[in-house]
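Certain chains of the assembly are absent from this excerpt, and the rest are unmoved.
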Amino acid sequence: MQFTAQQIGILLNGIVDGDPEVTVNQLAKIEEASPGSLSFLANMKYEPYLYQTKASIVIVSSDFNPTAPFTSTLIRVKDAYSAFSILLDQYDKFKRDKVGIEDPSFIHPSANLGSDVYVGAFAYIGANVKIGNNSKIYPQVYLGDNVEIGDNSTIFPGVKIYYDCKIGANVTIHSSTVIGSDGFGFAPQADGTYTKVSQIGNVIIEDGVEIGSNTSIDRATMGSTIIRKGVKLDNLIQLAHNVEIGANTVIASQSGVSGSTKIGENCVVGGQVGIVGHISLAKGTQIQGKSGISRSIDEEGTKWAGAPATTYNQHMRTQVVLNRLPELERRIEQLELTLRQKDKE
Amino acid sequence: MQFTAQQIGILLNGIVDGDPEVTVNQLAKIEEASPGSLSFLANMKYEPYLYQTKASIVIVSSDFNPTAPFTSTLIRVKDAYSAFSILLDQYDKFKRDKVGIEDPSFIHPSANLGSDVYVGAFAYIGANVKIGNNSKIYPQVYLGDNVEIGDNSTIFPGVKIYYDCKIGANVTIHSSTVIGSDGFGFAPQADGTYTKVSQIGNVIIEDGVEIGSNTSIDRATMGSTIIRKGVKLDNLIQLAHNVEIGANTVIASQSGVSGSTKIGENCVVGGQVGIVGHISLAKGTQIQGKSGISRSIDEEGTKWAGAPATTYNQHMRTQVVLNRLPELERRIEQLELTLRQKDKE
C-alpha cells in the first residue's frame, strides 16, 4: 500500500507542489511523522512543525504561503482537514475490508445472511439469525437464536449477543461487549436467600449506534432495553435491564445506569458516573465525570456534578469552600474565643 | 410456540373467562401488550390498564370483578402474580433448552461429562474437567484443566474459567466473565521494577451463585478465593485474590473488593463501591452505591455511605450541611464583621 504524491493529488483533487514521485505508506501527525508518512497542516498554530517535519507529503490549504524552508512535498487542496479525513476513512475501511465466510464457523441452517457479509472463524450464528448486507461478524462472535443484525454493521471479535436481541444498521460493537445478559433481578425470600426473576425481554439497538469494548447491556425483565439511534457508548459501561438511552446521547467509559432509568436525547454523561434506577433525565442533560445521580432531572439542558450531584454551579461553589474547611473551623474557634474573652471583660 | 387460552388455563389450573380458542405467543406487561400477548393483573393499581390493553389473554385473581368493558380473555387463578411467574420461568427454560455436543468443540479425552449436558461449538474443555448432569456450557466457553462444574449450572458464551477452579451446582455465569485469572501480586524491587508473585491458588464458587457479565474474580495467591452459596454478583465487578463473599450477599455492578477482604453473609453492596483489602465486613452490612470502605465493619446489620464511608445517618447529616457550605462561610464572615464593629464601638 504505497502511493505517490501524484496519485494522492488526483484522489483529493489537489495540486502537487514538490516531487510528484515521492511515496508514502502511512498517515501520521505532522509533529510525529517519519519519512514515508503523509501528514496535514490545517491549524496554523502547527505551522512551525512544517519546517521540521520528516513527513514525505503534507496536505495544506491551497492558499498556504510557507515562510521558511522545508523538505516535504505539499499537496494543496481546498480544505486540508477534510481532505485528510477522507484519507483517514479510506485507510480505515481498507484495514477492515473483510468479506466471506471463514472456516470453521458455526452457521445454523435456518440463519439468513445478506450479501457481502463477513463471518470470521469460530463465530457462532444461532437459529433464525438474520444478518444484513455488508455486515461483518468477526471471529469468535456469538449471535444467539433469533438475533437480527441490520446492514453495514460491524461486530468485532468476541462480542456476545444473547437470543432475541435486535441490532440495527450501521452499528459498531467492539470486542468482549455483552448484549442481552440477564437483568439483575432477584426476589428476597424470608430465609435470606434470593429467587431469580426470569428475564425474558430483549435488547434493541437502533441504527448508527457505536458501543465500545467490555460493555454490558442487560436484557429487559419484560419488554426491551433500548439504545436509540446514534447513541455512542464507551468501554466498560453498565446498562441494566429496561434502561432506555435517548438518541445521540454519549456516555463515557465505566459509567453505569441502573434498572428502568430513561436517559433523554442528546445527553452527555462523563466517565465513572453512577445513575440510580427508576429515574429519568431530561433531553440535553450533562453530567460531569464521577458524579452520582440519585433523582430525576426534569429541566432540559442542565449541567450536574458531584456525588450526590447538585447543579454544576452549586457543586463548584461548594468545592471551593470545601478546600477552606480547616480554615473555617479555625475562624469559628477564633470567634468563640473572642466572645468568651469579651464575656470575661 | 403458540398456545390457546384453554391450554394455559389447564397448565395453571385456572378458569377461562372469555374465548378459550384465542392464542398467544409472547408474554408482556399489561401496559405494553400487543395482540397475541399474555399478560397479568395482580396489583389493582394497574386495573385501569385492563380496560385499554391489547393483550389477548390476561391472568387475574379468581375473585377479580371488572368494572368496565375490556377485550381480553381472562384466566382466573388463585394468585395471578405466582401463576404468571410460573409461565415466565417456563418460557425462560424453553428459550435456554440446549442439550448435546455441538461441532466443533474441544473436549479433552480425560474430561468427564454428566448426562444431558450441552457443550456449544468452539467451547474448550480441558484435561480432567468434570461437568455435572444437565449443565450447559455455551459456545466459546473456556474451562481450563481440572475445572469442576456441578449439576444444573449454566455457563454462558465466552466465559473463561482458569485451571483448578471449582464451580458448584445451580450456578449461572454470564458472558465474558473471567474466573481464576491471576491475583494482582507483585513484589517491588530496589530498582523500581516489580517481580511477579506466582498465584497458585484457585477460585471456589458454591451452589446457587449467579454472576453477571464481564466480571473478574481472581484466583488466590495460595488457598482459595471463595464465593459462598446463594451469592448474587452483577456485571463488571472486581473481586481480588483471596476475597471471600459470605452466603446470600448481593453486590451491584462495577463494585470492587481488594485482596483478602472478607464480606459476611446477607450483605448488600450497591454499585460502584470500592472496598480496600485485608478488612472484614460483618453479616448484614449494607453499603450505599459509590461508597468507599477503608476499615473493617464489626457490628452486624449496619448501613454505610460516602467515600470514605461513615454511617448512613452521619453521611446524610453531613451531606445536608455540605450544600449550605457557601452560606456557612458567609455567616462566619458576617460574625467576624459584627465583632470587629463591636470592637470599634
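Note that the chains are named A and B in the order they appear, and that numbering of residues resets to 1 at the start of each chain.
Heads up, the rule we're going with is that a contact is a pair of C-beta atoms (placed from the backbone, for glycine too) under 8 Å apart; a residue touches a chain by one contact, two chains touch by 3 or more.
None of the values given here were measured: they were computed from a predicted structure.
**Student:** Total copies in the complex, given 2 are shown here: how many?
**Tutor:** This structure file describes a complex of 3 copies of one sequence.
Throughout what follows, only the chains that are shown with their structure count from here on.
**Student:** For the two copies chain A and chain B, what is the rotation angle that overlays their Cα atoms, in steps of 5 degrees?
**Tutor:** Resulting rotation angle: about 120 degrees.
**Student:** Find the geometric centre of each of chain A and chain B from their Cα atoms only, then give the gap between the two centres in Å, rounded to an integer.
**Tutor:** 25
**Student:** Residues of chain A touching chain B in their complex?
**Tutor:** For this pair, the touching residues of chain A are 104, 106, 122, 124, 140, 142, 144-145, 158, 160, 162-164, 176-178, 181-182, 184, 186, 192-194, 196-200, 214-216, 218, 222-223, 236, 238, 240, 254, 256, 258, 272, 274, 276, 292, 307-308, 310, 314, 317-318, 320-322, 324-325, 328, 331-332, 335, 338-339, 342.
**Student:** Could you list, by residue number, the parts of chain B that touch chain A in their complex?
**Tutor:** For this pair, the touching residues of chain B are 27-29, 32, 85, 88-89, 91-92, 95, 102, 104, 120-122, 138-140, 156-158, 172, 174-176, 208, 210, 212-214, 230, 232, 234-236, 247-248, 250, 252-254, 265-266, 271-272, 289-290, 307, 319, 322-323, 325-326, 328-329, 332, 335-336, 339, 342.
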